[in-house]
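A single protein chain has been omitted; all remaining protein chains appear in their positions.
Let's look at chain A:
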Amino acid sequence: MRGFRKVLPWYLFIAPASLMLLTLMAYPLFDTLRLSLFKWGGLGPQTFIGLRNFSKLFGDEIFWRALGNSFIFAIVVPFFTVSIGLFLGVAISRRLRGWQVYRIAFFIPVMMSGVVVATLWANMFEFNHGLFNTVLRSIGLDPLVQNWLGDRNVALISVMLVPIWQSVGFPMIVLLAAIEGIPQDMHDAATMDGVNEWQRIWGLIVPLIKPVLASITMLSIIGAMKVFDIVLVMTKGGPAFSTQVLGYYLFETAFRSGYFGYGSAIAVVMFVVVFAIAYAYVRGVRIESVEY
């Protein structure tokens, strides 16, 4: 009894958070798994159909497009944001002239909301009067004029440009902090060894920030996997499903068409994919943190 009285206050401390997380995260997660085995229109009875939602997914062409596009997003967007971010982080840490300006300029879009950024870019991509086509026409480059969001061969590239533009500043700021955390004496030692700048970057900076580099890459991949706002605002998954992604297909299937069981199956796939990426990172990629 004494022991219980000792731990009771702690349980009261964690009670509000635990209650909220159980009801608003744990329960919905399990209910998504459960619902993925049912056929349900939102109202009325739920019919148990086993794994039939998943076998239907297997033959669903739009789903494969969505899954494929989500993977393309998750590879292309982090590739550019992390590598450009690394370049910027190194450049800014070397205090190139105007570094304060670059740091602010590249970071501002990170703060903006996805909807605003997407609306802004949708207006700039617009075929008749958008900024890009107006500029191309006015300098006589008419052959380069594109139907940026309306051409199924171009739309995915246009859409992916937007999160790259918006989020390069995020890896930049994180990698910059990691680079600046490298102790001065390691730089001094390298300088005495007479390394050039290229060797300093690849032989000293990059190996030392590897854990942060791995973690920011993983965060960017997961972020890109969950893309939604930009697709909703710019293309609604079109044209001809060329920009369909998992998050938006889930939304359409469940909340527009009312197939909540089928939508749950898409949600399960999304959960498994994101979870697997995070798990792979924790298990394999994560390198022991460097202690200075």
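By our rule, a residue touches a chain if its C-beta (ideal position, glycine included) is under 8 Å from a C-beta of that chain, and two chains touch if they have at least 3 such contacts; residues count from 1.
Here is the rule we use: contacts and distances are computed from a predicted model.
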{"item": "Listed names \"Multicomponent Na+:H+ antiporter subunit G\", \"ABC-2 type transport system ATP-binding protein\", \"Carbohydrate ABC transporter permease\" or \"ABC transmembrane type-1 domain-containing protein\", matching UniProt entry of the absent chain", "value": "\"Carbohydrate ABC transporter permease\""}
{"item": "Option touching the unshown chain, where A:Ile49, A:Leu120 or A:Val154 are the choices", "value": "A:Leu120"}
{"item": "Candidate in contact with the missing chain, chosen from A:Ile49, A:Ile157, A:Val206 or A:Ala278", "value": "A:Ala278"}
{"item": "Residue among A:Phe63, A:Trp148 or A:Phe170 that touches the chain left out of view", "value": "A:Phe170"}
{"item": "Selected residue (touches chain absent from view) among A:Leu96, A:Leu144 or A:Ala240", "value": "A:Leu96"}
{"item": "Residues from chain A at the interface with the omitted partner, ascending", "value": "7, 9-14, 16-18, 20-21, 23-29, 31-32, 35, 42, 84, 87-88, 91, 93-98, 101-102, 104-116, 119-121, 123-124, 129, 131, 134-135, 165, 168-170, 173-174, 176-182, 184, 187-188, 190-191, 195-198, 200, 212, 215-216, 219, 222, 225-226, 228-229, 232-233, 246-247, 250-251, 254-255, 260, 263-264, 267-268, 270-271, 274-275, 278-279"}
